[in-house]
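All protein chains of the complex are present and in place, except for one that has been dropped.
Showing chain A:
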């Protein structure tokens, strides 16, 4: 790197040179814009966080029906605001590891059935009280209760007993689960005074910002919490604000006009236009979400593995990724796991192969067309994707008949009911969660009707295995099984596409959720 560039980038970081001037001079030195930009962000990070100012986000996914009760959080706005005022027991760090928050240490018995959380000293709630083991236990109890209607209830049911003693919380599970710390990083499990049993929607926790204004569906404002326990790492801006902007065009305009510093869910089709706006940076990164076509393994004609294989080989993944997602995604490989998950192993990429597809199709003995149901709501571009699929399958001699279903009622009448349809999954934080939700024989949402006792055993065994290397090997075998014998056709994983305006420093891509796993407002800062 030339000394001059280095000097210039440090001048920008120090606020003595505008970003635009820097890019101009970098271009004069023959440096391409993306590289110059990356140079700039590393310089900004090296310069360290800047305190002060108001950081604003314009986000889709907020309604006037939202509540501050963490148990009821569903959409993006309560999620992102929750990460500002809430403090977690444990969190996933951007590199996929576990980061201890209120729990200072997490240990388990050898059989992964009894877990002990040691509670950190000196963490303070917004109401001035100190966070105790009782508060953590009460939080977990509330989310395990049917009445709380918690979004985390599904796996909290797996906890048999919760006990607080001194500085420790001891959890006893019904069945061994090596993933428990990951489950505790669920965004619903915000630690509240007395678990929020007194007033679930009080909006009090121990996060970097104190709730100042809460107008559901309009705006949410937080003010920096002076006694935050980790003030050097989070809570740089004096004030943060989430403005609900559900209209995509309005969201983009607000970013361009400078009313907000960051937005979520930029549509793939306009990314290239937004990129050219001075000061705006597109933050796209892979996540666990994926778009799928699902076949019921127990319904004719999909009960024949050769037919399933033929259909898997007859889809042109590259074309679909480029045309439907405009390249903002990654290729799928017919199992629901990618690098966003811990303990992921690469498996050879399945490619479009009309000849092989033809071979398997013949071998299956199926005759006539195959009915594929799709809808606009299945995933953005699902109707186009089905048409692309139809064309690529036709080249393999497979006749796909497309039926476009109305969006209203698709999730009640078509998905998980009809034998072959388009759908999507948002992904989960661990492989175990993903497989347990949709691939166990007993799972309600087993939308491929993949019912294999041998697979179920593997899921349970992997769940109880504490040795990471062994676990990784087990997950590899499970992935191969779903890929080669399951009913899942997974052409592509989609990406989170966020965008930030000028002067936003401290951004780190996080594969777990959009907006740096919701922490963008808490962890970013406004450059001077």
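To be clear about the criterion, contacts are C-beta pairs under 8 Å (C-beta built on N, C-alpha and C of every residue); 3 or more make two chains touch, one makes a residue touch a chain; residues count from 1.
Basically, contacts and distances are computed from a predicted model.
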item	value
Record-based protein name (UniProt) of the chain missing from this complex, from "ABC transporter permease", "Adenylyl-sulfate kinase", "Succinate dehydrogenase" or "Fe-S cluster assembly ATPase SufC"	"ABC transporter permease"
Residue in contact with the excluded chain [from A:109, A:256 or A:390]	A:256
Touching the absent chain when the full complex is considered, from A:243, A:378, A:393 or A:414	A:243
Residues in chain A touching the chain absent from view	58, 63-67, 213, 215-219, 243-247, 249-250, 253-254, 256-260, 411
